[in-house]
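Complex shown without one protein chain; remaining protein chains in place.
Naming follows writing order (A, B and C), and every chain is counted from residue 1.
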Amino acid sequence: MSREIEELQAALRQFAQERGWGPFHTPKNLAAALSVEASELLEHFQWLTDEQSRQLTDEQRQAVGHEIADVLLYLLQLSDKLGIDPLEAARQKMEINAVNYPADRQRGGIRKNT
Amino acid sequence: MSREIEELQAALRQFAQERGWGPFHTPKNLAAALSVEASELLEHFQWLTDEQSRQLTDEQRQAVGHEIADVLLYLLQLSDKLGIDPLEAARQKMEINAVNYPADRQRGGIRKNT
Amino acid sequence: MSREIEELQAALRQFAQERGWGPFHTPKNLAAALSVEASELLEHFQWLTDEQSRQLTDEQRQAVGHEIADVLLYLLQLSDKLGIDPLEAARQKMEINAVNYPADRQRGGIRKNT
Partner (left out) sequence: MSREIEELQAALRQFAQERGWGPFHTPKNLAAALSVEASELLEHFQWLTDEQSRQLTDEQRQAVGHEIADVLLYLLQLSDKLGIDPLEAARQKMEINAVNYPADRQRGGIRKNT
C-alpha cells in the first residue's frame, strides 16, 4: 500500500467522522456516489470531439481535475471500507488484462480474448 | 506524485502502446470507459441492502476488487493523458470540500453549503 | 410505434435542427448524454434510505421527474437516429427476460438463469 494513499484514506476517515457521515457511507452508497462522479467527469467531454478532448482549455482542465479528484476520493473511501488495497488490485488486474487482451490480436481495435 | 502511481502509469502506457490503442485512448473515450467501469462496480451492489453491502462474501469482494481496479486503471490513464496528478488533485479537492461541507452543519445528512 | 412517442421524436428533431445540433448528436454522444442524465437521476437517491426513496417530498419528486424526462428525451433521440422502436424493443426484451429470470427461481433475490 502506498503511504500517500494511506494518508489520504486516514484524512477521509476523519473528515467523514467529524461530519457524522458514517451511516450514509455504506459501501453501496459509496459505489453509487462514485458512479455519479464518474458521470460528472464524462459530462465535461460529452459534446467535445476527440481532438477537443485532447486540447482542453485551462478552465476545462481544472474542472476535469476536480472531477478526477471526486472519483478518486470515493474510490479510496470504498476501498478503505472493504479492506481492498486499490494499487495492489490494479496491479493484479493488469496481469489479468495481459491474458485477456493479447497484444498480437489488437490491431485496429480493442478486442477481448473470450 | 507517488512513485507507485507513476510506475502503474508507465506500465499502462506501455501496455496500450504494445496493443496499438493510442487512437482509441482519447481523453473522451477514457472518460466514457471509466464511467462504464464505475457502473459495473455499482452493479455488484444494486440489489444488496446496505447491511449486505457491508458484509460481502469472499467471492463478491474479489469481483468488486477487480472493478475497483478497472476504475483506477482508467483514472490513471486519463490523468496521465491530461497531465493531471490525481493525488495532488484529490488533496486540493479535500480542502475545497472542507469549505463546502462545514462540519457543524452536517447533523443527519450530507449538506453542501451553497 | 406509439403516436405520442412519434410526436415527441418529431418535436425533438425540430428542436435539435433549429439549434444546429446535428453534428453533436451522433449516436455515440447521445448514448453518453443519456448515461450522464441517468446518473443525475441516481444522484437524487444516493444518500436516501430505501424508505426515504419511497416517500419523496413534492420538491424531490418534481426534481426527479425532470431527470426522468431528460433520460427519456435522450432515449427517444437515440432510438430515432438508429431507427429502433423503443416500445417494440421493450416488449421483445420482456419476452427474453421471462426466459432469463424464471419465476420459480426468484425467491429471495434477482437471479439470472445463466
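By our rule, contacts are C-beta pairs under 8 Å (C-beta built on N, C-alpha and C of every residue); 3 or more make two chains touch, one makes a residue touch a chain.
Source: prediction; values computed, not measured.
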| item | value |
| --- | --- |
| Contact set of chain A toward the excluded chain (per top definition) | 32, 35, 39, 47, 49-50, 109-110 |
| Interface with the unshown chain - residue positions in chain B | 24, 29, 32-33, 35-36, 38-40, 42-43, 45-47 |
| Where the unshown chain meets chain C, residue by residue | 2, 4-5, 8, 11-12, 15, 18-21, 24, 26-29, 31-32, 34-35, 37-39, 41-42, 44-45, 48-50, 53-54, 56, 61, 64-66, 68-73, 75-76, 78-79, 81-82, 84, 86-87, 89-94, 96-98, 101, 103, 106-110 |
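We adopt the following convention: only the chains that are shown with their structure count from here on.
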| item | value |
| --- | --- |
| Whole-Å gap separating chain A and chain B, where each centre is the average of the chain's CA atoms | 1 |
| Residues of chain B whose C-beta touches two or more other chains | 32, 35, 39, 49-50, 109-110 |
